[in-house]
Structures are given as C-alpha cells and as structure tokens.
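In this view, the complex is presented without one of its protein chains, the others remaining in place.
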C-alpha cells in the first residue's frame, strides 16, 4: 500500500478534493502546514518595520491507497488540479505503508481503505 | 522501527493517550487535522445559507516504536480506546522508520525511543 | 530518497531553518504539533483549579532529500541547531520515500527536489 | 427629526425651548454630548466588528478598515462641507457654513451648542457610508472606497439629509423620519446594492462556502451598535425629555424583538437559531424602529421590531436569491428593505399620546412612500455616478483576481487578522 | 433603592424633588438615559464576553447566546408584565401597569420620565437572569433557557423587586439595598445554583481540564461590566447628584480593590495572578459594593471590595469543592456568596455623612439578614419550580450526551466560534 503526501496551495484544496473524488478516492486527511522553498513570501508591516514572511501557508493532503495504480491515479488527479504553473505549486511524495487498520470495524489493509 | 499514524476522533484523545501510557508507550506526537471520508460532516448555517462542512476535525497521533511487538501493542491500545463503532472512528497506518535520533543526547535508534 | 521528520522546540525553528539553509537545504515543510514525552508540561490555572498541560507545543519539520549524504547533512544541522541539552529537545525520524513529483513542472524524483 | 417639530408641542417641551431668547440647557447638552459619543462608537467599533466578524478570515481587517476610514474621511468632509450642504440655508441645497464658518462655541442650535449638533450629525453621515461598505467587501479597492466615502457623503448623503431635516419644503414630503430610517438606512442600503451590482460578485459567491471569521465579533458588534443606537434614536430628540425617554425605550424593545423574530424564523426554517442571526435580528429591529422611534409606543415597537426581524431574515434567506447581486453583508436587505418596512410602519403604529388629533394615516403613508421613492431614485442614480468616478480615479474599483484570492488583509494591508 | 428614600433628605436633595409639583429635570433625565444604556450594555456585551471567554471553545457561542436571549426575552416580558408586577400598585404584588398602560411620554417618576424608569429597571431584570445562566452552560438546552428566562423574570425577579423597591411593607424588612445586591445578585446566584443542581454536572466536570476559550474576552467583558456598573449603581440614585457621585466613586474603588484582593489571594495560593482571576475580582468587588453603593464612603468601599474579592476566590477555589454542584461559571459563588457579604457589610460600613443619627447597626443587620433569607428561600423554591416547568415544555432541560460532547455551538447553532 502506498501513502501519498501532497503539499499544495491552500486555495486549491477544494479543486483537488473534487478531482480526487472524481478519480474514485474516497478518503483523505488534510492539515495546515507552512512551507519554505523557492516561493518568496509576502511582506508584512508592523509599525515602522517591514519584514518578509518566509514560511508560506500550505495544505498537506495525505492519502493512503491500496495499489500502485490507485497511487498513480491519485497523483495525476492532484497534480492536475493543483497546478497553476507558478512557483510554489508544491510537491507530491510517495512512500510505502506496511499495514492499515480501520478502527471501527477492525478491517485490515486493502479492506480498510 | 515502526511508525504508527492514527487518525481518531478528537474527543477520544485523552482516552487513547491513557491507554497508550498504560501499555507502556511514553512518547507521542499529536496534531490537528481534518478528515474527509464516509462520515458526513455537520451543516453550518450562515445568514440564509446552509452548507455541509465536508472536512471533519480529527486528531492525528504519531508514535515511533522500536519493535513490531510494541507496534502491535500500541495499535491494539489505540484501536480499543478510540472505537465508538460509529462511522468516522478513523484509521491506523503503519510504516517503517529507518533511523531515529534523540536530539538532546545524540542517542540513536532503539535507544532514542 | 529520504524523508527526515524532526520534532523540535518551537523557539528553535528560526535557528534550525538557518542551519538548514546554510547546509544547502532549500525546501522544507513545517507544522505545529503537540508532544507528549518525558518533558513535564507547565501548569495552567483556572478559577480555583490548577491542572498540568501534558501536551507541549512542538514544531515538526519535514524535509525530503535525494541522497543519504544529504540526509546526514540535514540531520546534523538540525541536531546541532535544535539542541539545548534539556529534556524535550525532540527527535529526528528518517524514512524512505519512493518517489517525488514537483507539481509545477512535472519533474520527478531527484530533479523535483 | 422632522416629526419632532410636529409632535413636540403636544408633549413635554423643555422650558428653554419656549423661552423667547434661547439659552443653553446643561441637561440637554449633557445628553447630546453622550449621544454623540454613542453614535460615534457605532462605526469604528460596532459596525467594524459586526461586519468584520462575518467576513472571511483573510479579509477581516480590510472590512474593519473600511468602517474606520469611513468614519475618518466622513468626519473630515463633514466639517469642511457636508454640514453646510445638509444644514446650511437653502431650499434644495444648504450653503453658507463651509468650514463651519460662523459657528462659535457659544452659537446655539435649540438649547445645545451648534458645534455639538455638527458632531452629532457628522456621526450619522459616517455610519451611513460605512453601512454601505458591507455590500462591497472582499473585492473593492481600499483606495476606491476611501474616495467614494468622501464623495458619497457630499453628493448623496448631505442633500438627502437637507431635504428631510435641514432645508426647504420642495423635496420634503412631510414624511416622519425621526432618526434616519430613510436618510440613513434606506439610503445606505440602496447605495450598497448599487455598488455591489457595479462591482460584480465575489469569485467564490454562490460556489464555495464563505465562512464568517467569528460570530463572537458579530455579536459584540451588534451589542455595541445597539448601545450606540440609543444615542442615534433618543439623541435625535436633541433634548433629554419625555420623547427621548420614549425613543430610548422603543429602541430597547425593538432590538430585543428583532432578535426574537429573526431567531424564530431561523428556527422554523433551519431548526437552528444562530448567533449571527440573533445579531442580525437586533440590527433589523433597530433599523425598523429608527424612523418611528419618536412616535411609536412600546407596544407598537414590539410589532415593528418583530416584523422587522422576520422581514430581514426573509430578505436575506429568500428574496436575495431572486437577484444575482452579491450584496455581501446584506446592507440592502437589512437596512434598505427593513428600512422601508420601518418607514411605512411609522405611519401606522403611533402611540396614542403622540398622535395628533387630525392625523390621517393614509395621507401620511403617501408622504412616507414619496420620501422612500425619492431616496431610492436619487441615491441609486447618484451613488452609481459617484462610484463610477471613484473607480476611475483609482484605476478601477475592484482588486485583481489574485488579490481577491489571497485576501485583502495580506495584499492591501500587509497584516493578518490573528497571529497565533 | 429603598435606602435612598431614607437617606436622601439628609443629603443633597435635587431641587426639583422637593418642589410641590414634580417637573422633569433634564440633567437627571440625561444621566438616567445614559445610565440605562450603560446597564443595557452589561448583558449582551459585558456578561456575554465575561462568560463566553470562560467557556470551552466548543460552547462559546451558546454561552454568549444565552446572554443575548436573556436580554431580548427579558425586555419583552418586562414591558408586557414584569414592570407591572414589580412597580405596579400593591403590597405583595404589583398590578395595573400591564403593557405599560397609563404611562405616556410625559408621565414622570420623580424628576425623570417613567418610560425611562421602565427601561432602566428592565435592564436589571435581564441581567439577573443572564447572571444565572453562568451556572447552566455547556449542557442546558437553549430552548429551555429561553423559556426559563421569561418565566423567571415574571415569577421570581419581579416579585422580589416589588418587595424591596416597589411595593408595600409586608415583605420589606427595611433592608438597605441601594442597587440590587439582594434583588439582583443574591437572587441570581441562588437561582443559578438551584438550576445547576437540577441539571447535574457536565460530563467532564472534575475529570478533564476545562480550558477557558480566551481570557481576553473575559477581561474585556469585566471592563464592560464595570463600565456599565456605574450606571447600575450611580443610576440607582435616579438623579445626577451628590449621592450618585458617591455611588460612582465607590463603584470605581470597589472594583479596583476587588481585583487586587482576588489576585493577591491567587498569588498566595498558586503563585500566579491570573487574568481570569483579576476579571473575576473586579466583578466580586462590584457585587459586594452594590447594596452599599449609596451609603458607603470610599474608605468603606476599600474594605467591602477587598474582602469581596478574597471571599469570591475562597468560594470558587475552596468552598465550591465541598459541594458536588457544577455551578459552572460560579454564579452562586461570585454573585450569591459575595452578595451576602455585601449586604451585611452595607449595614456596617456607612460614610459618616450618610449615617442617620439614630442609626442602629444591629437592627439593620437583622433587616439585611431577613431580606437575604427571604430571597434565598423564595428564589430557591420558585426557581426550581420555574425550571421544572421550562424543562417539561422543552422535553427535558438538558441536551443529550452526544450534543454535550460535540459542543452546543455546532449542534444547536450550526456555527463555530472562530474560523481561522
């Protein structure tokens, strides 16, 4: 099983979620993170001081899928929906998951997804 | 070494933490996430509009343990304490960790846990 | 490719980021988490009740690097910058990443980092 | 305040007013000092919070900033020219008091210093344009709105005020508008609607869920508005007397039943009484009673306010959907529509002790309707002109797409509503 | 206000009051217009924030909503029947002023319009039941509380007010209660305690850490309460005179030393002076001075307020634990217990210039005690009855377990305190 972690721009969350749902992905977990990378942060101003905010708000999406095909489908859906073509669009990381358990039913692995 | 990531209902955090401590787990990291899955969100109302909140607040617990036995113990403790039997109880994902370092002491791997 | 996850004390974030940048790491993702471990939480007081806050605010840094050397460099930089020598300095976990995609350019793996 | 002159003689007339030579009443002056402070608080605190709390987190500061700048700019243009236009001599337009010329500390207006009357009326001008800002949030340029505020007060607010309260009889139809139901609320509601139409809808309007930043701010804002509204309504008597007391009581009652009306309607439709609904209901009840506050009794206020709350809800939840206009914080529906109800109701619900013997409800309803129509037409047309000019002067009135998407707090102000 | 009638003649009597024919004083009216607005602000703003800030984040809006609805419903029932019960003619119960019948804009009460007196007293009724809401939060049904508010004001608050201030002598024991120490605070504290007992404790009470949403709101709420309390206490003189000034000063002093007392106590016990403690101390000091505000001097106020702050802390931090009752925001301990101290202290600390020659402290302490006991017994019993009825009418007074656990903001109101 594979875990897909995508870092995207916050305002793309809704689009990405819809693309995933259309692609048949029915479960995901989202969190608010801050990114540091090539994208320049904006400047904030505070009474006689202007400073650059280096950490930029991003959204992290985590999806665990049962097969490599599903992983590819999900990656494609995310990449397409999250792309603006401007710096800071984000990255998708894929790793391996050893096992899964659905707490409610005690189902395991593929069945739990 | 194994990493256990559990997505649970927020109000179960205290119970799960206690179950883990009783099971001998002494370290964990917690974060606030939002989940999308089978569980229906509640509706919010705003001046003449009612909309469904699709992302539901969840808690993610991360635990790194040294052995598979410990992993099983932790999974069992979490699964038991977090279960309500209703949709949305969450999932537990297990993956492999290559190495660990305790910053304070420079201890590595098993010793760092 | 490797993923480095470091749990550190919040006020060390700026130092750690600078150490990483100096070491040549140009991308990272940060999130706010809460930790439970050996470190004792402080007590909060509320109208006739004093209670210990067990979950302590921490920062999680995630960095994906292309090679083991880079991983070592990053680990060293973090460990050094985040160390205070007091309990609660945190931990660094390393795991394996299967693939990476840069959304903006569709570059993959090493090139995407 | 028109009605006051009609009804006053039949009620408690402060001694000083009838005296041959006008003298200052320290009691009336004391009350008007406070009433003015109360109305002042409504804009940079009450409305800023009421509106700010309903805005998305990325635009809260911008919304609050509009109330602040409306008050700042409004005060400035008011003392320079607005007061002269509104309360100077003249039938169609006032003149002669530019830069407050001729008004010294001992110049009286009735039994209070005229300088105090200038301040009191200035707070009305400022809040009117701030109310209209609610229709424009999350997309209007801050610079455009700033210029709009100045021009609108001079070109729209001051003339309408002159006709209703300050001037001759050509455009005064004998309407009863004790504290500004037409002058402030219908006027501002229409202006907001027109600008919302010109700006176009927010990108997310009708598509994504637009979550209010915090109902806490909205409730606090409504409470402060209510608090200030005592100055607005009871202060419009310009004296601390029985009519002021009556206006005070009905203001308390109408806000209360406005909340009850809106919450009941929500409960029937959604099975959930919301805090934003309660706060909105308070405002709707207060809008409804404003023109009638000097003449309605407490029992009339119960009906006016309760119906006001229900109409506000229906406007926002039902009627609004019939239009395609993104009147973002519902300035038209809560101030304009409910204001129309209040203006008509003013002619219907009059305390027995406040009604003249020869009172004719039908003819009074005609006067009310005439004033409403005049306000809608004039405000609608001239607001459009004024906003068009303001947009031209600032290179377009609407921010670009990326700014809208990132939010105006970060892009325009370089700030964040809350740094945890 | 009872005591006022006793002490007044020995002090500054406003000229008008002694005049044969009562005339309106614009100065007194100006003050009472403002005092009423100040007391109004205490409920939907002051108390809503003070209580809201101490509630868990999932229930903040519900707690604030209770203050809002208390004021809305309270105002409505007050003008319909509450005022008549409290201030109508009659020994045990007032009658004759239902729907404010017979009160016109020029009807006077002393030197101010009676309609203003209606409004002023109405704000007291509303805040009393809102204070009691603090004992019920995070579990009472919103519908139950709404009905309870209406019934409680009619069945509990209005009669007790009648005995103390409005009516005959059968149930008036000559107690000194200038601004409502017994009528409002002890009464509300007891009512809250009884309902808390009937509701049962919150599921998490005594188990999990119950974190207050934000001490910022609590401090702001306490500041607004203090601000409003000047209207509450100095307004209870119903005139702008020397006694009002004295009541004002002691209100300022008692709030200040109440905060100092509570913070010192916290510092001794926990080594940490908290903001919620400081805010609570302000309120405790103000509760303590309320009945004495027309008679105590500034030095007396220092003792009354300081001890009030310390007693409040002891009540909340120590005595409360002896009971099993989840009086969630300590309405009983801060208003009831401290109110009892204040009522007794009223008989002890009297400014030299305010003390009658034949003053007998022991007998006055007896009067105070009698009034306290009457209030506790009557309020305790009838509140229980009223809450029982309110529960019946709403299918039980407590929300179900799941609702309690998820929080009332989401489940009852469909809203969230803050959307970042």
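Should a chain be cited, it is by its letter among A, B, C, D and E, assigned in written order, with residues numbered from 1 in that chain.
Everything below uses one rule, namely that a residue touches a chain if its C-beta (ideal position, glycine included) is under 8 Å from a C-beta of that chain, and two chains touch if they have at least 3 such contacts.
Here the structure is a predicted model, which is why all the values come from computation and not from measurement.
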Legend entry - Among shown chains, those touching the left-out chain: A, C, D, E
Inset, instruction - Just name the one of E:23, E:57, E:143 or E:403 that touches the chain not displayed here. - result: E:57
Legend entry - Candidate in contact with the missing chain, chosen from E:119, E:179, E:253 or E:406: E:253
Legend entry - Touch criterion as defined above, residue of E:44, E:159 or E:273 at the omitted chain: E:273
Inset, instruction - Could I get the residues of subunit D that touch the absent chain, sorted low to high? - result: 24-31, 33-34, 36-37, 40-41, 44-45, 48-49, 52, 60-61, 64-65, 68-69, 71-76, 79, 99-100, 104-107, 112-113, 115-116, 118-119, 122-123, 142, 217, 240, 412-420
Legend entry - Missing-chain contacts mapped onto subunit C: 11, 14, 42-46, 50
Inset, instruction - Spell out, residue by residue, where the missing chain touches subunit E. - result: 11-12, 14, 25-28, 30-31, 34, 38, 56-57, 211-216, 219-220, 222-224, 226-227, 230-231, 234, 239-246, 248-249, 252-253, 255-257, 259-260, 263, 270, 272-276, 278-279, 282, 297-299, 302, 351-354, 418, 420
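By definition in this document, only the chains that are shown with their structure count from here on.
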Inset, instruction - Quick one: how many steps at least from subunit C to subunit D, stepping chain to touching chain? - result: 2
Legend entry - For subunit D and subunit E, chains touching each: B
Inset, instruction - Just list the two chains that share the greatest number of C-beta contact pairs. - result: D-E
Inset, instruction - Could you tell me the distance, in whole angstrom, between the mean C-alpha positions of subunit A and subunit D? - result: 46
Inset, instruction - Name the residues of subunit B that each touch 2 or more other chains. - result: 31, 44-46, 50, 95-96
Inset, instruction - For subunit E, write out the residues touching at least two other chains, lowest number first. - result: 413-416
Inset, instruction - Throw together a list of every chain pair that touches. - result: A-B, A-C, A-D, B-C, B-D, B-E, C-E, D-E
